[in-house]
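Here the structure is laid out as structure tokens; the discussion comes afterwards.
Every protein chain but one is kept in place in this view of the complex.
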Amino acid sequence: MIEILGVIITAALINNVILVNLLGVSTLFSSSNSLRSACELAVFSFIILFLSSFLNLIIYRFFLNPIGLSYLRLIAFVATSSTLTIIFYKFAKDYFPLTIRRHDLAFYLIGANSAVIGVSLLNTMSVRTIFQSLAYSFGSALGFAVVLIAFAALRLRLDAMDIPDVFRGPAIQLVSTGIVSMCFLGLAGIV
Amino acid sequence: MRFAEKIIESLCVSTRQPMPGGIKPPDYKQETLRSRLMPTPIPEELILPLAQHGNSRSRPLVKPGDKVLKYQAIACSDVTGIVDLHAPTSGIVLAIENFPIPSPVDKESKCILLKKDGLDAEIDHNTLANYRSLSYLELIKLIEQAGIFGLGGAEYPSRLKLKSGKNKKIKLLIINAVECEPYITADEALLREKAQFVVQGAEILQAACMAEHCVIVIESNKADAIKALEQTQLNSSIELFKIAAKYPTGSEKQLIQAVTSKEVPSGKYPTDIGILMHNAGTAYAVYQAVIEGKPCISRITTLAGGSLKTPKNFEALIGTPIDYLLNLCGLNQQTHTMTLMGGPLMGVKLARTDVPILKTTNCIIAASEDKFPPASIELACIRCGFCADVCPASLLPQQLYLYAKCQNFSELISHGLNDCIECGACAYVCPSNIPLIQYYRASKDELASQLENKISSEQWKQRFQHHQYRVKKDKEARRDSKRRETIKPTELTLKISPPIFSREAAKKEIAAAVVRVRKRKAQFIASSGGENTETDK
Amino acid sequence: MTSSPQSPPFQRTRRSTNNIMLQVVAGCIPGISIATWYFGYGVLLNVLLSIVFALCFEALAISLRSRHIQTTLADNSALVTAVLFGLTIPPGLPWWLLFLGIGFAILIAKHIYGGLGQNPFNPAMCGYLFLLLSFPSAMTSWHIPNDALSSVQEFAPTSLSGLQQSLHLTFPFLSHNTLNPIEFIDGLAMATPLIESKMAGTSKLLTAWQTDQSLFARSSETAWELVNIGYFLGGAFLLFQRVISWHIPVAIITTVMTISILFYSPGGYAIYGTPYLHLFGSATMIGAFFIATDPVSAATTNKGKLVYGVIIGLSIYGVRAWGSYLDSIAIAVLLGNFLAPLLDHFLRPRIYGHKKGVLGPSDMGGGSNKVIDS
Partner (left out) sequence: MEAFIENQFVRFVLLISTAVFLAYRLLLVSKYLCKEYLKQKSMVDRINSYLPQTQCGRCGYKGCLPYARAISQGDMINKCPPGGISTILNLVELLNEPGLRLNPAHGVFQPPLTAVIREEECIGCTKCIQACPVDAILGAPKLMHTVITDECTGCDLCIEPCPVDCIDLVLLPTSSPRYWLNPIIQNSRFNTLETN
């Protein structure tokens, strides 16, 4: 059980999807600076990332690889994650009405953004057992969501700062992402 | 009666301090307490503002040129008709026009100018020996006629407080003699010399609002006031309650928390949890109104500050110009930088000094350079948290400042801006001297004006919808009448049988028409409303 | 915009931001003096140099933002950043590395966000991490004038030649002979003092005391523990002056102590040393009292500060025990700063007259709109 926990922590903190592997950085800037819609987007992306990366792994390990069609994996991954997004989009429509109306594009984007496909590819390349890679995708989804929420709270403060006009908006968010990913790089190497 | 035991048990503990935060500023109270209460000086001219509390107007009962006697009623509130202003001295009414009133900006409002004639002749007023003979309704009526407004600085008229006490069960009446703000010694001077009148006034108030317990609360470092109170307290049922000296325990909510460690729910009044609070000055005024039959024409004001030679306490008449009082205390013009009405932490910086004293003025400070340095430059907030430690309402002033700066109103409300009592403790300890109170007042004003806009725009929306409905109905009515003229009468007879007039047919006709109209209106509202509730794309 | 009349209160306390920052710098002085005593002028030189560079960068940034230079320089926050930066980086670094690090700290980590009071990340730690990631080898080697290792006493690091050696290290162009400066100084301590051999054994202070060697002799290698005790005293001074609140240091120290007790294995791999060594062996004290409690980038609510301290304590031990970088303070503090706004938003004190801190869903109406959404 300890090494499962270890795998989750490595996935969530040490090689975090957004800040260390720099996958899915676009979702950081898509949600508005209201903490509520960021939390809803984070919950939605947690579900999509976790389920689709795990399903992709199963598809790859048990269907594509044995019959030698591993070169089709990219198309398969995109297919499964988009169908999952559409299924959950309807589901999210009545749970997050406000954010859906305002950022429905962001919700669709999650289906096909690099985080989902990146984690699936990392899963396929890794030598972990099924169970460990399930923990790995759970951890990376958790890390993705936590960073999204923490960033929205940071953005609340960025509004009140006397930032020079050149850096306002996405520029300052990119600078902050840079500094935080510098810090997460420091965490590298654990386990 | 768990509540009562709690009070008794809390009374045994001499000093208690459950209020979070709070500051201990140096209180500079010694100079004004050296001398006794000065006799009431009567200035040449008295300016009596009509709008005493809030902006509700009050109607003058006298015309320019009338002669008035002392204690004569000269104005009554046009809303309730109860007299709220009495002539402080006998004299002639010179004029009723706009005069400047105390305010940080040059503000004017309608005042009565009264010139004294030096006789100080009083109108006959009946004293009352035993107030217990009257029922509490008559007591309230007597207090109302005296025009007593909360003399403790808050302008909430005392009679409204008493009346609100009627329908709610009042368990505890607190007489607030805590003066936690520096420089102000009005209540302390009053208690030193007239403690027995204040205690009698408290008993009258307790009878008026039928409270089970009455407590006088005072700060533990006011020794001689406590001594005076203890002597008078031997025979009365009112307990004395000492609390530690800390700013801002004197404010209403914080004092209730200090005495009964209960909290007034946000947005509600103390009477909702069975507590009524009055100032010591109000108790004295109630004593004068009920037993001596004199309405409230004067109040005890402290004249303090660096540039006064002899700071002292006056029982000053309402309407006395402030510069007259300052000159009485020997104002040193060179060092006089600004005049504050009220204490240094919650007071108002007056734009001009020839303004009159109101019923809520408990202190005038003629500030000098050394104690009141000019406001220095506002540095950036380093979120050090000193202000959060001293906030008595345990808010987060640094977060409120952050969201006030970027005008994020939903965050301001969620951080509790409406619970801020503007006591100034946070701005007092801020190392970057940020005028936090100015930010919070600006945001509160902005929120209030937004609410106003919302209400008026809601009203306009309804009127616009009704206007559209009315225009549509008129157009249809006009179109029907036009169609009837184009059809020539002959065709009319051919098509429909001559109308047989019968009561049932007419009734059915009307019912059908009403149903049609109601359907069309519902359908129109639905159609226009329909757009409203259309599901989005 | 017509200006408002002066708002109350009209009297204030004497404390101002300037002398709060000065008190923080004064808190560092015991640590600096002990470090100079042991490691020669390298540390002092670093601190002075970074102060000079920091003030130049600050003046540059302020003039770019066309602010009033005199007042903003007066709130010597750049001074604090420079001192903390100078203390954390190892002595003997070439000057241009220092210039780069302090430039990044002041310009990028602080003035892009708008100057004092608005940087969400601790500028000193951003500068340190920037250098650590780009020059790992230079940043993990402490150049100590050679005699500290040799028993010969006649050449004390604080003597003139010690100063000359440090100067040669920091300003390579000074040494006219074309020798590579490294040979010129053969004494080169290995990685940061938190090396494994130090952590495995017991405290040098204890052994020196038992074998009644003089505690302050350079040969008894009690350097690092005394430096940390110096910072601890500085921190206690700050706590006593109420410049910082007790929540963050206590949280960090207790977390590091509890975890090091949990993972303590005397015989095993050295890094799991005794809790005493974890607290006084490496830079935990300066991290807990000076770096993590930088009020601008830390959490501001009391409950938030406690959780912030726990997070930093956890990641200090995590990076130190299993991470690849030995000095974990910078990484831990930045992680804490990243989560600080989140902690402030959710862990609020209960407001008078309310049942809970957060009043209603804070942005139910769709974030920071101007009109309150009914």
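As written, the chain order gives the labels A, B and C, with residue 1 at the start of each chain.
Definition applied: a contact is a pair of C-beta atoms (placed from the backbone, for glycine too) under 8 Å apart; a residue touches a chain by one contact, two chains touch by 3 or more.
Bear in mind the structure is a predicted one, so any value in this text is a computation, not a measurement.
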Visible chains in contact with the missing one: A, B, C
Among A:Phe138, A:Phe151 or A:Phe184, the residue in touch with the chain that has been omitted: A:Phe138
Which of B:Lys171, B:Lys405 or B:Arg520 contacts the chain that the document leaves out: B:Lys405
Residues from subunit C at the interface with the omitted partner, ascending: 1-5, 7, 361, 364, 366-371, 373-374
Residues of subunit A (touch criterion as defined above) contacting the omitted chain: 1, 4, 32, 34, 39-40, 43, 46-47, 50, 91, 94-98, 101-103, 129-131, 134-135, 138, 158-163, 165, 168-169
Chain not shown, touching residues in subunit B: 55, 104-105, 378, 404-407, 435, 438-439, 441-443, 445, 449-450, 453, 456-461, 463-468, 470, 528, 531-536
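Please note the rule applied: only the chains that are shown with their structure count from here on.
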Contact-richer chain pair [A-C vs A-B]: A-C
Rounded Å distance, subunit A centre to subunit C centre (Cα mean): 33
Distance from the mean Cα position of subunit B to that of subunit A, given in whole angstrom: 54
Junction residues of subunit C, two or more chains touched: 115, 118, 344, 361-364, 367-368
Shared interface positions of subunit A, touching two or more other chains: 156-157, 159-160
Subunit B partner contacts - residues on subunit C that touch it in the complex: 4-13, 15-17, 20, 71, 75, 77, 115-118, 243, 245, 295-296, 298, 300-302, 344, 348-354, 358-365, 367-374
Touch list for subunit B against partner subunit C, complex: 25, 104-105, 182, 253, 257, 263-268, 338, 340, 344-349, 351, 367, 371-372, 375, 377, 379-386, 388-389, 392-396, 398-399, 403, 406-411, 413-416, 419, 422, 424, 427-433, 435, 437-438, 441-442, 447, 450-451, 453-454
Residues of subunit A that touch subunit C when the two form their complex: 32-37, 98, 102, 149-150, 153-154, 156-164, 167, 172, 175-176, 179-180, 182-191
